[in-house]
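Report on one structure; see the data block that follows.
Only a single protein chain was left out; the remaining protein chains are all shown in position.
For reference, chains read A and B in written order, and residue numbers begin at 1 within each chain.
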Amino acid sequence: MKGMIKGLGVTLKTMGAKKVTLSYPDVPIEMPDRFRGIQYVDQEKCIVCNQCARICPTECITLSGKPNPDPEKKGKVLDTFDINFEICILCDLCTEVCPTEAIVMTNNFELAAYSRDDLFKDLKWLGSNTENIRQDNNNIGAPQKGAKA
Amino acid sequence: MIRTEELLLNVGPQHPSTHGVFRIVVKLDGEIITEATPVMGYLHRGTEKLAENLNFTQIIPYTDRMDYVSAMTNNYVLCHAVEKMMELEVPERAEFLRLIVMELQRIASHLVWWGTYLLDIGALSPFLFAFSDRERILQLFNELCGARLTYNYMRVGGVKWDAPEGWIDRTKQFVKDMRLRLDEYHNLVSGNEIFLSRIKGIGKYDAATAIAYGLSGANLRSTGVEWDLRKTEPYSLYSRFDFDIVTGKNGDCYDRYLCRLGEIEQSIRILEQALEHFPGDGETMGKVPRVIRPPAGEIYVRIESPRGEIGCHIVSKGKAEPYRLKFRRPSFVNLQILPKLLVGESMTNLVTILGGIDIVLGEVDC
Partner (left out) sequence: MEPLSFIDKPLSWGHAAIFIAMAIGVLAFVILFVTYAIYFERKVIGWMQFRKGPNRVGPLGLLQTVADVSKLLLKEDTIPAKADRGLFILAPVLAFVPSFAVLAFIPYSQNLQFADLNVGFLYYIALSGITTIAIVIGGWASNNKYALLGGMRSAAQMISYEVPLVISVVGCVMLAGSLNLRDIVAAQAGYFWHWNFLPQIVGFAVFIVAAISELNRTPFDLPEAESELVAGYHVEYSGFRFAFFMLSEYVYVYAIACLTTLLFLGGWNPPLPQLDIIPGVVWFFLKFAFIVFSLFWIRATFPRLRVDQLMGLAWKVLLPLAILNIFITAALIELFGMGG
């Protein structure tokens, strides 16, 4: 009997306790800065090194480059960049290896869609995903920078 | 004379108490089980095969998805195996961070078990009590590595992120609160006579049986065997901290219950010490070659996950990808004893015993 009464006491006490329920759809959830949401791709910064596509464990990134239209500059510029969000696992490895922070994470996590087609994100979509971009990207896997100072 | 018939009952794969897509085919005589056949594989994703085509950094996110209730320990076992193979040094600060997140994860994992186990037994509130506390751990993890469940936090040679500003203090606060909450848990459930009568003496086995079946974790310790890899084969920094191995006596569900709650308490003790001695600054990433290529050879590394001994066996041919990767998943091994325990028990005890083993289907099927 004693144990049961103790238990009843705990639940009764909880009745007046502070509630933990979030008013989620009404009040948006603020994620911490490091949160890994859908990526933002900066076309200008990308040097088409293909690191992100190579490190991706699920091979959901495909990209292609074209010669720089400015004849005075060397190298390639980004032509297409697609992420198949059906299989992306938001593991953060693509941003980790990017040497120029051209691909970075955002805090946007509301990814539900009505159609599978909507989950195919192209450069236009990813380039305009400019809200809540992550500040600290800690790209420890990138070739030049190496370990964090 | 009444003619009776055996009833073949399919429990799962969609059943509230199988904790995922697990299926048991039970033969019932009335409500007494005469035979039980576990059927698994509904969540098989071929992690081990997939790993053969991925380099070691790429495998880490896959380990998150094995035991998704305790991803940090899975991260650790893989990184630890590769580090051992390549004889890499891990900076102290990184090792501290790893230990802290693993112990937090152990608490979170045992909280999930506690809540869902009580839900199986029919009590509704413990589930939400446990999850409201687990939520705080997940929030800490979210601040640390940007994800709540699939962390992908550890790297070969260190950790991805250093602790953000104030994180250590928030963790300290959480650990302090958790001690009080643990007392509340005991008040809410541990003394309840109905609960005790439900789990005392149920699913009993002795130490010899447990060892013969290869059980580990709380399932083994509940029989009184002092086997905790954190103590018996210390890895990480565990040898520096003062904690006890929680053991039971009778090897029944009640002892397993007490073992797990006791482990939460021991984790709190470890965390208190670790947070106290957390180094002020330092590297979080060791000196690691650009491409991780373990030398040709084999290694087996095991650590103590919340569910038991999780092992990682790597066969390397000196390439960036493993030749063969094998995980010894504690849930899978612990599950072996289930058919033996179920015979002669009632349907109600099926739930009690299965819950007491504490399986995670992502790990069973891998």
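The criterion applied here is as follows: a contact is a pair of C-beta atoms (placed from the backbone, for glycine too) under 8 Å apart; a residue touches a chain by one contact, two chains touch by 3 or more.
Source: prediction; values computed, not measured.
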So which of the visible chains would the left-out chain be touching? A, B
Of B:188, B:218 or B:264, the one touching the omitted chain in the full complex: B:188
One chain is left out of this view; which of B:250, B:273 or B:346 touches it in the full complex? B:346
Write down which of B:37, B:53 or B:197 is the residue touching the left-out chain. B:197
Listed residues A:11, A:50 or A:80, member touching the removed chain: A:11
List the subunit B residues touching the unshown chain? 7, 9, 15-17, 31, 118-125, 127-129, 132, 188-189, 192, 194-195, 197-198, 346-351
Which subunit A residues would touch the chain omitted from the figure, given the whole complex? 4, 7-8, 10-12, 14-21
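The rule we apply is simple: only the chains that are shown with their structure count from here on.
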For the complex, which residues does subunit A have touching subunit B? 1-4, 6-7, 9-11, 14, 20, 31-36, 55-57, 89-93, 96, 105, 134, 138, 140-141, 143, 147-148
Applying the document's contact rule, which stretches of subunit B touch subunit A when the two form their complex? 54, 57-62, 65, 125, 129, 132, 135, 142-147, 150, 152, 155, 160-162, 164, 184, 187-196, 283-285, 287, 290
